[in-house]
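The structure under discussion is supplied below as structure tokens; questions concerning it will follow.
Omission of a single protein chain aside, the complex is shown with its protein chains in their original locations.
We just call them A and B in the order they show up, numbering each chain from 1.
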Amino acid sequence: MGFLIENFGAIFFFLVAALTVAGAVGVVTLRNPVHAALALLETFVMVAILFILRHAEFLAAVQVLVYAGGIMVLYLFVIMLVKVKDLRAEDAFLLNIAPLAVLGGVLLGALLAAGILLGTMAAGDGAVAALQTIGDETVGNTEAVGWLLFTKFLVPFEVVSVVLLVAMIGAIVFGRRDAALSGPGEGVEP
Amino acid sequence: MDHYVPILIFTLIAVSVPIIILMIAKVVRFGSYDPVKAEPYECGIEATSFALDTRFSIRYYLIAVLFVVFDVETIFLFPWAVVFDELALFGFIEMMVFLAILLVGYLYAWRRGALEWA
Partner (left out) sequence: MLTPTHADLVAIAPEIILTITAGLLLIVEAFLPGLRRHFSGLAMVGVLAAIWARLHFELPGAVWAGMMQIDELAAFVDIYILVAVIFTIAMAGPFLRRTETEVGEFYALILLATVGAMVMASSVNLLPIFLGLELLSIPLYVLNAFLRRSQVSVEAGLKYFVVGAVASAFLVYGIALLYGATASTDLAVIGSQVASSGQLNPLVAIGLAMIVGGLAFKLALVPCHAWAPDVYQGGPTPVTAFLAVVPKGAALIVLLRLADGMDLLHISPQWVAAAAGIAVASQTLGNIVAIVQSDVKRMLAYSGIAHMGYAMVAVIVAGADGGAAVLVYLVAYTLMNMGAFASIAMLSEREDRPHFINDLRGQGYKRPIVALALTTCLFSLAGVPPFIGFTAKFVVFRAAVNEGFVWLAVIGVVNSLVSAFYYLRVVYAMYMQPLPRREPKFQFSFQIATAAAVAALGVLILGIYPTPILEAAQTAILVLVR
């Protein structure tokens, strides 16, 4: 019991991390797309908890509001846009390359893990410095984020609004049904 | 991290309450199974189709995208509000530019009928 209490932080982290990975595995392995979406939701929430553990409260709030809220709804709608029942089972081709894909993923993961481990050992200061810039640990970092966002990172911030605008136009271009875009265009077959 | 202990306790209670209630229900209820009980509930009317058999209108997608876009916009208002006093007039102008760009998108979406259902 004493061990549990002393290492509560580490145990909690590994628990959340394991649940994150489990959710991500569920997203790609579950057969029913709605179940996969729910697994994704679980992953999002767990990532939000990981952010909190790193004192990135603002990011955690964004993660819950935007991903678990907005993006999730979007995913579910998109799943419902297609007739899920009509989705074919994977082709034999896809099943054949599945082992290769898993192998590739494992290799990439191992490479990344090794690189990150060796890298942090080689350049310990850099990694620590990167974490220290997160800001004041007790009050949350929303203020620090706001300050940086509206002074140093002003141009990226304004670019974000243009990116959002573009996303909006793109969706409307695909979604609209007036004559100008879907008329019987020359050489364009339905 | 101490601030989060109440939240952790809250989460644990919130998760365990429905589990406990379901367990109690499982213990006390009669164990009769009827296929009608497993059907989706549509205000008491017999279900005409299952959810996975139908296709939603593309309009749902449009609404969802617009929701996400404006959701993200709202997120940016939050850190802005926190440091608003220190940023003064300049911060105000920044945010107005941000909102103006999105306002263009809003006007466009509105006139294009993306907000109408018919």
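FYI, contacts are C-beta pairs under 8 Å (C-beta built on N, C-alpha and C of every residue); 3 or more make two chains touch, one makes a residue touch a chain.
A quick note: this is a predicted structure, and the numbers were derived from the prediction, not measured.
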Consider the whole complex, including the chain that is not shown, and state which of A:82, A:95 or A:159 touches that chain. A:159
Contacts of chain A with the missing chain: which residues? 111-112, 114-116, 118-120, 122-123, 126-127, 129-130, 133, 151-156, 159-160, 162-163, 165-167, 169-170, 172-174, 180-190
Under the stated touch rule, tell me which residues of chain B contact the chain that is not displayed. 86-87, 90, 101, 104-105, 107-108, 110-112
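Quick note on the criterion: only the chains that are shown with their structure count from here on.
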I'd like the Å distance between the centres of chain A and chain B, where a centre is the mean of that chain's Cα atoms. 17
Can you tell me which positions in chain B touch chain A when the two form their complex? 1, 4, 51-56, 58-69, 71-76, 78-83, 86-87, 91, 94, 97-99, 101-102, 104-105, 108-109, 112-114
Touching residues (chain side chain A, partner chain B) in the complex: 9, 34, 52-53, 58, 61-62, 65-66, 69-71, 73-74, 77-78, 80-85, 142-143, 145-147, 149-151, 154, 157-158, 160-162, 164-165, 167-169, 171-172, 174-176, 178
